[in-house]
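Only one protein chain is missing; all other protein chains are in place.
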Amino acid sequence: MRLIDHAKVVNNMKPRILKNIFFKGVFFAATMFGLLVLGILLYRILTQGIGYLDLQFLQSLPSRKPEMAGVKTALIGTIWLMVVVAPVSLLLGVGTAIYLEEYARKNQFTNFIQINISNLAGVPSIVFGLLGLTVFVRALALGTSVLAAGLTMSLLVLPIIIVASQEAIRSVPNDLRQASFGMGATKWQTILRVVMPAAIPGILTGGILALSRAIGETAPLVVLGLPLFLAFLPKSVFDMFTVLPMQIYNWTGRPQEEFHALAAAGIIVLLILLIFMNSIAVFIRNKFQKRY
Amino acid sequence: MRSARRASHLAMRMKGVLTLAIQNSPKSFSVQEMIAAKKQKKGPSSSIEKIVPFLLLLTAIVSVLTTLGIVFTLIVETFTFFGRIPLQEFLTAQKWYPFSETQGSYGILPLVSGTLKVTLIAAIVAVPIGLASAIFLSEYASDRTRRIIKPILEVLAGIPTIVYGFFALTFVTPILREIIPTLEIFNALSPGIVIGIMITPMIASLSEDSMSSVPNSMREGALALGSTKFEVSLKVVLPAAVSGVVASIVLAISRAIGETMIVAVAGGSTPNLNWDITSSIQTMTAYIVQVSQGDAGYGTTIYYSIYAVGFTLFVFTLIMNLLAQFIARRFREEY
Partner (left out) sequence: MTATIEKQKVLEKQGDNKSSKQPKDIVYKTSELNLWYGEIQALKNIDLDIYEKEVTAIIGPSGCGKSTYIKTLNRMIELVPGVKTSGEIAYRGRNIFDKSYGVEELRTKVGMVFQKPNPFPKSIYENVAYGPKIHGIRAKKILDEIVEKSLRGAAIWDEVKDRLNQNAYGLSGGQQQRLCIARCLAIEPDVILMDEPTSALDPISTLKVEELVQELKEEFSIIIVTHNMQQAARISDKTAFFLNGEVVEFAETDKIFSTPSDKRTEDYITGRFG
């Protein structure tokens, strides 16, 4: 006696195959949806903003008159922000990663630091704004300066850099460390001369991604109280400033169409900056492709 | 015999080389002697070895201090807030009217409902699309397709949120208003959909990672029994990767709860405790933005209220993050 009716199985085959084809189409369409949205978004912003995008736009201060307005203060402010965030976050992030990967014993304490870092990565950016407002703006009396914003942003992107650096350091084969120790090198010599050179591409890639995150963030800066409208340039890290996303936010909030076009033009500038930075990251990744 | 001769020949050549090299140098030297000399001259290298780990530990402690700083800041300022507004009112009152001088009411529920509405819409958009993309990329797509599409999804995830906010207000809302004429300019639907679009790549990418790590032998086993790819995806791969998939969804929802700029730009500033998605709302994050931009002075009740709201938000996202970690660890697949 046969337990399986083969005729039935064969009959069943066709709908099953059709179902497979149908869902393959559905899954494909879902994947394409993301690409489609990206395409529409870029197209919309380009067509809206391209009219305002010229040298004058880059060189002008913000203004109440749309045709005279520009992003000079915001663009330069964004660069100021990078000048603070890049060294602070790299120093802290890479230092933490080296400590965790090379020095720390695997005990409760390091486990705690590790869990803490992954939780920190999930804290909403606006909460970092509240931290910065209390600690940097008020307690340390830095005001809405480049330094206060830069330190807040450094803490915000710290988890990204730590995790990327840890991965890069971890991927350096232990053989290399042993070879160095075997020649009588000290731990720090080994880290500085063997581990770091091999890990640097990964660290830089992570660092650039973190920096892109920092210059695209708006919420924490709003909480810090950065001005939406600023007609002068900062001269030092203790000066007031504003950044591109803040300027875009300001223009987006206006009801007039002209300001929306200005916002779109500002977005184009921001996206070009981000694309530029990401290209550097990709370049580094390809150029220093690991060979072990 | 031959090999012995050869060895001695090699030894001679070698000896000659060593001596020659030494003779060529201005003065004959020994590396070990030089090392010993250098070692005597400089002493600080051993102290560097002791100081460096300590300095690195300090940098590692910064991340702990950051967490402590966040928790401490939120708790202290929230405490001040509850010195003025009773906790019971905060948790149960139905209205959030902080700007009214006389009839101020601080009930968090309307802000929470605004956040939940937006989050729910985002999840309805992102979970099916994200999962479908993950299945397509991991099970159906060729290697080449995957290598093209995944980076594009990552680009989508890297776009600043203010750009999405702009997109929601100036593109999605007008289109939706064509379809739903009663839709207000500021509403829950448009930012909800756009947040959904924003977190889709996160779900797709993380779920794809966990599906790709399901070993091929499991797929082959099912395919050899005559399963279709669809059946393999749904009945073999998805169950095997379930913990990673669920964790990715929880993380994405946590991100949606904390999202600020999209709702601040397109959601409005009307806290309402209801389930209407067509009218203006206010989320917890949008409220913090509204107060920060206004002129609420330091020390006013409104000033402290943003910390109370921030603390609530922090608790929400912390629970989600811990949940995601718990799921990922508890149900870790053992292949």
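Here the chain labels run A and B in written order, and each chain numbers its own residues starting at 1.
As a convention for this text, contacts are C-beta pairs under 8 Å (C-beta built on N, C-alpha and C of every residue); 3 or more make two chains touch, one makes a residue touch a chain.
All values reported here derive from a predicted model rather than from experimental measurement.
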| item | value |
| --- | --- |
| Selected from A:Leu42, A:Ile76 or A:Ala185 as touching the chain missing from the view | A:Ala185 |
| Contacting the left-out chain in the complete assembly, out of B:Lys39, B:Arg84 or B:Arg329 | B:Lys39 |
| Chain A residues that touch the omitted chain in the full complex | 105-106, 173, 175-176, 178-186, 189, 193-194, 197-198, 290-292 |
| In chain B, positions touching the absent partner | 6-8, 10-12, 14-19, 21-22, 24-25, 29-32, 34-35, 38-39, 41-42 |
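Heads up, the rule we're going with is that only the chains that are shown with their structure count from here on.
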| item | value |
| --- | --- |
| Chain A - residues contacting chain B, complex | 16-17, 19-20, 23-24, 26-31, 33-35, 37-38, 40-41, 44-45, 48, 91-92, 95-96, 98-100, 103-104, 112-113, 115-120, 122-131, 133-135, 138, 155, 158-159, 162, 186-188, 209, 212-213, 216-219, 222-225, 228, 245, 248-249, 252-253, 260, 263-264, 267, 270-271, 274, 278 |
| In the complex, chain B residues that touch chain A | 45, 48-49, 52-53, 55-60, 62-64, 66-67, 69-70, 73-74, 77, 128-129, 132-133, 135-137, 140-141, 149, 152-153, 155-156, 158-163, 165-167, 169-171, 197, 200-201, 204, 228-231, 251, 254-255, 257-261, 264-265, 285, 288-289, 292-293, 298, 306-307, 310, 313-314, 317-318, 320-322, 324-325 |
